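Contents: one structure, followed by commentary.
Missing here: one protein chain of the complex. Every other protein chain is in place.
This part shows subunit A:
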Amino acid sequence: MSNFKDWALQYVLSDDETAQSEIAKKAAKEIENTRASSASVGSWAASIQPWITITKQDDDNSDDDDDDSGSGDIIARAKALSFLADTLEALDKSLLRPEQVNMVVGFFGAMFSYDHKAGITASAKALRQLYTMKGFKPAVGVKMIEEVCKLKEDFKLQTAATRLEIYELFLSLTQDQSVNNELQDKYGTSGGFIVDILQLCQNERDPRNLMLWFKQLPIFLTEYLTSDQVTEEIFKAFSAYFPITLRNSATPIGITADDLKNAVRACFASHHKVAKLAFPFLVGKLDQGDAITVSVKLDILKTIKACVEQYDNPQASVVLYVNKIWNSLKYEVRNGEVKETIDATLEVLRAIANRLDGTKTQKFDVSLLKNYIDIVVDDCRDDLANPTYTKQAGLLLMTVITTNTRAFTLESAAFVDIIRKNLRQPKSPSHTKDLLLLLNSTLKSRADLFKNRKQGHPEDEEALKTESSAHLVALYHDVYLPTWASKSEETTSEVLKQVVQGLALLATQQTLRPDGQISLLASRSVCSEICSLLTHTLTKGLALSQNDNSADTAVEDEAVLALQSVVATYTDGYAELVDRAKVEIEKRDWTSPSKYTLNALQDILSRLAFIGCSRIPLNIALDDEPPKSFKPLQHFIKLAASMQDLFPLSPLPTSEKESLANSYVISALHGAMLHFRDACFEKFGHKVLEAYSGSDRNWIEDFQGLPKNWLHQLQGENGSSEVVIKEDDPEVYREFLRISLFIVRHLYREAAYGKQAPWSERVFAQVANLAALVVRSLEENLQKSCNLAQNAFNFFFSQDLSSSGPSSLAPFRKLLILGILQGLRPAAMTELYAPQGIAETFMCDTSRMATVLLAVGEIRGTICAVLANKYKGGQSTFDPESETMKRVLSFWGEQLKTAINTDNTDPAIFEVYNTVAMHTIAGACGRQDKNVLSLVPILHEAIASPGPNGAIVARTIGGLIKTNELLTSENHAVVKRFYKQWAYTHFAKPLYDLALPTGDEDTAFAAGRYTIAILSLVSNCPFEVYQEDLPALVRLLITALNNNSCASASNGGDITQPQVATSLEVLVEILSHEPEALMGHLKAIITAGMKTYEEAAAQNTNKVLARNLAAARKLTLQLLGAIPKKFEERHLLPYALPMQRMLAMASGDKSREARKVALLARENWAKISA
């Protein structure tokens, strides 16, 4: 058995923790081997005797053992004890018999009486191990606590880590029910052990230990029956720490001030028996007034809230203190200035109201809640009449009353009554505004309570059924209407806005009928009156004249929002609104309207579309009426039918301006579709159509059997032949698309073969945009089954009718084709690309080119771009050989070649040719069609050819990679990610070498043209694309600036001026991305810039040219002004003086825009001092 002695010695001598634990394990094994025979346990315990005995002598010799002489022994002794503790840790927990456990506990327990220096850590650890042993008996636990408490004053001399062990031990023991019972038996309510522990642990400061201590204290409160005296002691133990803070420490410990705050808060809220101490304590702290900071105040308020919410038996704990809490808290809101404190206070008040109401399962007696609200009402009533406190008092009242359904049904009538009385004699407009705001907030809270009724107690829902709501309905006649009618100079627009909001809230209030059905709170007549009042606000703009200033946009906008929510529930309101507006609009003559009237028309139509179509209406009955027919799309149909009636407002417009009224009608339709689409996406998500991917109905065919006024029929009550769709069925969106497509079809047919007079290019463009929206929203199958690709060219007539062909149409009607094509998916268009099919014919059509306007050429070109872009050939398509696009591109190659080589092509006509060709190639470029590459030599040759047509090609070649707004992924276009790089590499890169000036007369001309082409391409590329060619590019740019005078623009060379502007733009871009590339050329750039500015300052009477010159000046100043920000001062010193002089002159520039830029440039250069 001497093994134990050796091990003990080894353990004491070792400093390595792993070695120590190995030794402990060996010892444990040995005890286990002997099945914990008394002998082995005895000799194990005796193995540390050498150290213990010496200790005794030491202690005997000198009480005040000085640390120097004794420290070695203390350390050895501590280690020896740890040997035992570690062995216990490693030992099989079921091995020791109860009497052995008892004995070892006795041994270690004694340490707390005798060995405060060396024994505590190891003993505490050993005791925790013993607690977990099978042989542990609850009575031993009591003994442990008693022994540990003997440490007394010396507890605080222990290290934090040792104290932590003891806290852990206490926590383990007190959480053990059997030990608890033993303790309760022994000590009863006097709780002697609690007092001992409290005394032991007072003055704890270590955050980690405190976290355990704050966990321990609630256990005393919740697990033991304690006398008032003990309870008070426990309360003192944690309340002494309140409010707790944490000093910033250099070594992070993983505990934050908030952790501590929460822990203390949990102590306060742990048991209702401290209520009588906690509330007065906390309220007392709060009442210290200015002496406490906001964060402390928040801490107190949150703690009070936690107590209110968590104490059991609120009748006994909370109710008694409600008065006290209220009397203190009300001032926090009434006179408070800090938002956080006010919010936290309101939270407490709300928590009290909820607590007094009861729990989700059990309601308390109504008197509890009623008494509380009465106190609040009594205190706040008078303040409502005082403008200074109206807002605050109202906030208090409203918070309490709208906390829960019961409070609301009990007291809302009284509250509303007080506000109403005050509103009759308001002290000032802002007083009125505040009172209205309160009323509106109350209504809003009611709506929220109603919406969340299912989550509360079932009684609440019952209460809503029997709720008296007369006082709310009466608000319209008693409050809102009189305030609105008494519009005087004093009523500010703020007040009117509140009235409008209130009306909307009132009209949308819902109520529960006794049979459980939901209906509107207000009657039909009230809803209707509200609607017409708001409608009048919107339509009156049409009747006013320009000089009439009574229109208030802010109130009108509020009315729009109000109507939006009103007609979503009171659905009849929208028809009334639209009809009224229609009558007002039809009253007027729209042949030559003033700008002001047109604006009014634009406003009213845009608002109508927004009000009715930005939300899907709800099917809610009116209280006194049986359910009526309801369609989720009824507002949209109403608007569409009415717009159909209104168009054209101006049947014979003679100018673009006069046709504006017509275009506004189309815009309203388009707007309605956009808003309704958004509403559907919001309700059903963006993938709403995915469920229908298999659908292949031909809607267009269905439409053929329908009359023109189908939309009007749909509106009628008898439209019941249609399938009934509920408002929350995603089918709504599909039905919306179907009706929209009907509208598109109707408009296209009218535009193509109806009366032509009302259709200006603006209206065409508007219809085309609308069609694009509808078409691109359809999924592929529907686009195919409705045969939209064909219909784009037929305008929805059957093939035979359009025998005259689209080419005979008025030129701008081509926009209609574009409208549909731009929304189609490539897969839905393949049949167009059959050899010699529609697409090829269209793209290669050069008839009447000579007679069309450039703008028409642009539109035609854009159609070609879309067609070229969405082309799909190959197996199982209509173009199995993939030859169509090849033919089209080579056709245009030939066309360009011929036009360039025969000098007699008029540049004006060539420009149209070139536009269509460039667009077609550009469309193919987006797809990176390799057939495009065959055009590279042709285009390069064309650029260098003498004659003005070459210049046109050079100038417009950038169009190949110009970002086209119609070719986007939203429009299902095929745009490869790196197509700009691709095109740049093939079209621009080979030109750099050729563009450099050689001094040779012959090549100089071509070099100039190549420079123009490079600039045209580069200016349409992002910086990264041309980054690697910077050295060559910068040289070209400077040459371009130096060789071309932008003033010479008027001398016939219409190329030079835009080129200067482009060069400047590219330089600005380079300067912002990679200024180092310009470093070597600073002198040249500054000189060229100064020269350009001087030239651009010349007078010019041509408006367009003058604008270009001003733009060039502005760009130059931008470039020069940005230089000082990018380079170090030493590089700029030589230029500072001349630049400052030049910029001083430039700050007197003719154009104000340019002066602004000059001023900035001047500031930047002023910092460079010579």
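As a working rule, a contact is a pair of C-beta atoms (placed from the backbone, for glycine too) under 8 Å apart; a residue touches a chain by one contact, two chains touch by 3 or more; residues count from 1.
In the analysis below, contacts and distances are computed from a predicted model.
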item: Absent chain [UniProt protein name; select from "Trafficking protein particle complex subunit", "Thyrotropin subunit beta", "MIP18 family-like domain-containing protein" or "Translin"]; value: "MIP18 family-like domain-containing protein"
item: Hidden-chain contact residue, picked from the options A:963, A:998 or A:1072; value: A:963
item: Residue touching the undisplayed chain, where the options are A:467, A:761 or A:879; value: A:761
item: Option from A:610, A:871, A:892 or A:1093 whose C-beta touches the chain left out; value: A:610
item: Touch criterion as defined above, residue of A:1058, A:1089 or A:1124 at the omitted chain; value: A:1058
item: Footprint left on subunit A by the chain that the document does not show; value: 553, 556-557, 560-561, 564, 595, 599, 602-603, 606-607, 609-611, 655-657, 667, 670-671, 674-675, 761-762, 765-766, 769, 815, 818, 854-855, 858-859, 861-862, 865, 914-915, 918-919, 956, 959, 962-967, 1058, 1103-1104, 1106-1107, 1109-1111, 1114, 1144-1155, 1159, 1162-1163, 1166
